[in-house]
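Heads up: the structure comes next, in structure tokens.
The complex appears here minus one protein chain, its other protein chains still in place.
Chains: A and B, in written order; residue numbering restarts at 1 for each.
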Amino acid sequence: MRKIKLTAAVLLSCLLLLLSGCGSSGDGGGGAGNANAGAESSAEATPAPGGELVWALAGVVQNDILDAHRTGFAPSTRVMRSLYDSLVVEFEDHTFGPWLAASWELSEDQKSYTFKLREDVKFHDGTPFNAGAVKFNFDRIVDPATQSSLGKNAMGPYVSTEVIDEFTVKVNFSEPFAPFLSNLAKVDLGMVSPTAVKKYGDAFPQNPVGTGPFKLAKLTPGTELELARFEEYNWPPANAKHQGPAYLDKLIVKYVPEDATRLSVLQSNQAQVADIIPPQNLQALKADPNFKVYETELLQHNYSYFFNQDREPWNDARIRKAIRAGINFDAAIKTVYLGTSRQGWSPLSPHSLYYTPTVENTWKYDPEYANQVLDELGWVKGADGIREKDGKRLSLEMIDYQGNREKRLDLLAVVTQQLKQIGVEIKLLTLPQGTFTERRANGDYDLYGGSQFYGDPSILRQMYSTKGPNGKLNISRTHDPELEDWLEAAQSELNTEKRAELYKKAQEKIIEQVYSIPAYVLDYTVASSRKVHDISFDYPAWPVFYDTWIEQ
Amino acid sequence: MLRYIGNRLLLAVPVIFGTLTLVFLIVHWLPGDPARILVGDDNEADIQYLREQLGLHLPLWRQYLNYMWNSIRGDFGHSFANRQPVMERLLEQLPATLSLAVVSTLFSIAVGVLLGILSAVFRNKIIDYVIRVLSLFAISMPKFWLAILLILLFSVHLKLLPAIGNGSFKQLIMPAFALGVTGAGILARMVRNSVLEVIHEQYVLTLRSKGLSERKILYQHVLRNALLPALTVIGIIFAGLVEGAVVTETVFSRQGIGKLIVDAINQKDIPIIQAAVLICAVFNILINLLVDLAYSLVDPRVRNSF
Partner (left out) sequence: MLRAGSTEISVPLVKKKNGLLRLPRISFSHIGIFLSAAFLLFLTLCAIAPELFTSYSPVDMNAELLLLPPSAGHWLGTDHFGRDMWTILVYGARSSMLLGILSVLIGSVAGLIIGMISGYFGGWIDTITMRIIDVIMTIPGTLLAIIIAVAIGPTFFNVVLAISIAYIPSYARVVRSAVMSIVSRSYIDAARTIGTPVPVIMLRHILPGCLSPLLVMATIGVGMSILAGTGLSFLGLGVIKEIPDWGYILSEGRSYITVAWWISVFPGLFITLLVVAFNILGDELRDRLDPRHIR
């Protein structure tokens, strides 16, 4: 009997030992850059090559697609900025500098650009970069077989590319296309290697080859990828801090879409960089001397609420105005974002090109006004507080598939409570993507929310004009001929003042007619261990690691 | 024996056939147009083009026949999302899930059986009560809740274990534990009952009265018979791991079939869904077959009935 007890006890303790023995101390990843207190960080030391940086990405590279011409998901595009270069770089003041293109000029009729390319550029696979490569790239983007969406729209009224000589190329449009240079600066029109595309075909997205400071070393599908320094790199954009190859040996990107996990990974030094820090952790991180926090405004069409204007009664501007007046964004944003975000007044974010401050504070939270207008329009409050007219409830069905990204559903929850006070009901339906796209296409919804990262105000045409790529199914379901004319004109207006004026009028009208209700301005946040230096941002807010180095 | 295996495999064929059809029906019942989802916006021309590329413009019966014919030949097509061959994509993700499944099942078995035996042997003593309460909680806890608690304790506060990743063994510990705890609980309870049942059977009394030592009784007779029903349970546990894998992979940011399937369902990536469900089904059938075989090996009465 004693023997059985003894054996059992021994077995049990072996098991316990085994389990505990595995949990020895030490961490799993990351090279240099331990975030221990140690000596106070001295004044800017000199950059030195070497080190591996682990980046905990807030999101996943969707379907492992790393094809520059198939951007659309912000996390994927953020990663791709390190793989692909663009012809030009856009500065903060929205002027342009040389990158892969050394210089350029616009033709007399404003319909063609002639670029003189750098002559020393090579792709990761050794293919030389030249005019032929540029032509290949542009033709590929507009080819339906490539399944490019943002990229294709970014090419606008593209007609053709001519190879003038080995390093001179001429791009032709059917009419002047104002957004072109700005679009060129983005990853969407980044340069891919023609040799690689021909070689890999359908498998190119998992075998990306560009001219960027980093090349793909290893892809672990769905989990992480490893970028390694491209040793021959020597063509950084005009605003870079140094020349020659990047400092980091490796940039390892791990997908960590879970907020809390991403934080813990950063804080335990499993990663040295993490992006999109949740508001509830931001203050603590900023106050922590072991970490640095960068904040940069994401240039985009702000997250806004879009009514289905094809459906009654949302086609009436008065009701839209009344409902907007029932929302207290100031209070909602304070609650949800804990003071780390601010209200958006225009569809465009404040640092966007041609943002007009004239729309700021043009509307406010005014429940009396809201109640008054709704009463006037015949909507009477029912027994449960929700208004009714002719047997219909004043109820907005909101469809969504992205979940609580950027705390949007939390914001909606607060807004729902606010609108209840004026007798308006919001019913949220979270759907799988398939159902969502069906219903949106069929116009089977009342309200939905969305944002789109984009630097150039031509995004307004895509979202508010029936002449844009989505035609009548434009996201806001707006049919306003006057607005459309302005947006069409702005598309081909290369004179900055005239263009600014057109967009100013467009923004003002969009806000005045409530074609959308902007909610908040997103600040893209990146936190790094304090030993990581010189992370910069490309626009619209993609992190750039070319100048980044790690203090040893 | 061989004839039995052969028979079973043959019988499995119509079942697999049925599963293939069921999967096809279910998948096409899912809402949404994959082409529209992939294009991302409402550009009708792009959508129509993609639809034709993916073969979605064909009438349903044509798609069904193509699907069945291709499946028999082992061609499961290409993922709608990134054109990768489906089998390749699944096989990329399989090892991570498999290693998680195997380790967590081993954990379940080791801990579950051990605790079950202890519980039975020390019936109604403190250790029995403790084990019974623990197993009860083990089978009642939501797996993702346990996973979150583990991360909170071991990664955030104690900083002992890594919260994400799937390369090293250390990264496997928490996910395997979270996944295996339920199985351990189930096994502990079942083994306890099983052992107790056997202990009280006549032949044990006979053995005792013959003067055999307690230990010999336990090891050679009781355990052998008591563990038999546990085999079926092990089969169920292993097969039921897909469900747990989905949440575990999400919380711990691991690679794996679970996450792949959920994403595919959301994006209506038809070829992936079809192939993944098929794999789960085949897996299920194989596990059942293995369990039945193991049963027959251990229990000669069963063997002889073939």
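Remarks
By definition in this document, a residue touches a chain if its C-beta (ideal position, glycine included) is under 8 Å from a C-beta of that chain, and two chains touch if they have at least 3 such contacts.
For clarity, every value in this text was computed on a predicted model and none was experimentally measured.
When you scan B:Leu106, B:Leu158, B:Leu205 or B:Leu297 for touch with the missing chain, the hit is B:Leu205.
Note that of A:Thr168, A:Asn239, A:Asn290 or A:Asn404, the residue touching the chain absent from this view is A:Asn404.
Here the missing chain is touched by one residue of A:Asp139, A:Asp259 or A:Glu360, and it is A:Asp259. Touching the missing chain, out of A:Ser174, A:Ser395, A:Gln417 or A:Asn495, is residue A:Gln417. Within the entire complex, the positions of chain A that touch the omitted partner chain are 1, 258-260, 263-264, 278, 280-281, 284, 331, 334-336, 338, 403-404, 409-410, 413-414, 416-417, 428-432, 434-435. On the side of chain B, the interface with the absent chain consists of residues 14-15, 18-19, 22-23, 26-27, 29-31, 121-125, 129, 132, 136-137, 139-145, 148-149, 151-152, 156, 193, 196-197, 199-202, 205, 208, 214, 218, 239-240, 242-243, 246-247, 250, 261-262, 265-266, 273, 277, 280-282, 284-285, using the contact rule stated above.
By definition in this document, only the chains that are shown with their structure count from here on.
Centroid to centroid, with C-alpha atoms defining each point, chain A and chain B lie 37 Å apart. Remark: chain A residues 1, 3-4, 8, 11-12, 15, 22-25, 27-29, 62-65, 72, 144-145, 147, 149, 152, 202-203, 205-206, 220-224, 254-258, 260-261, 264-265, 267-268, 270, 401, 432-438, 440-441, 469-471, 473, 475 touch chain B in the complex. Interface residues of chain B facing chain A in the complex, by the touch rule stated above, are 30-34, 36-46, 49-50, 53, 78-79, 81-84, 89, 92-93, 96, 110-111, 114, 117-118, 121, 148, 151, 154-156, 159-166, 168-171, 173, 214-215, 218, 250-256, 259-260, 265-268.
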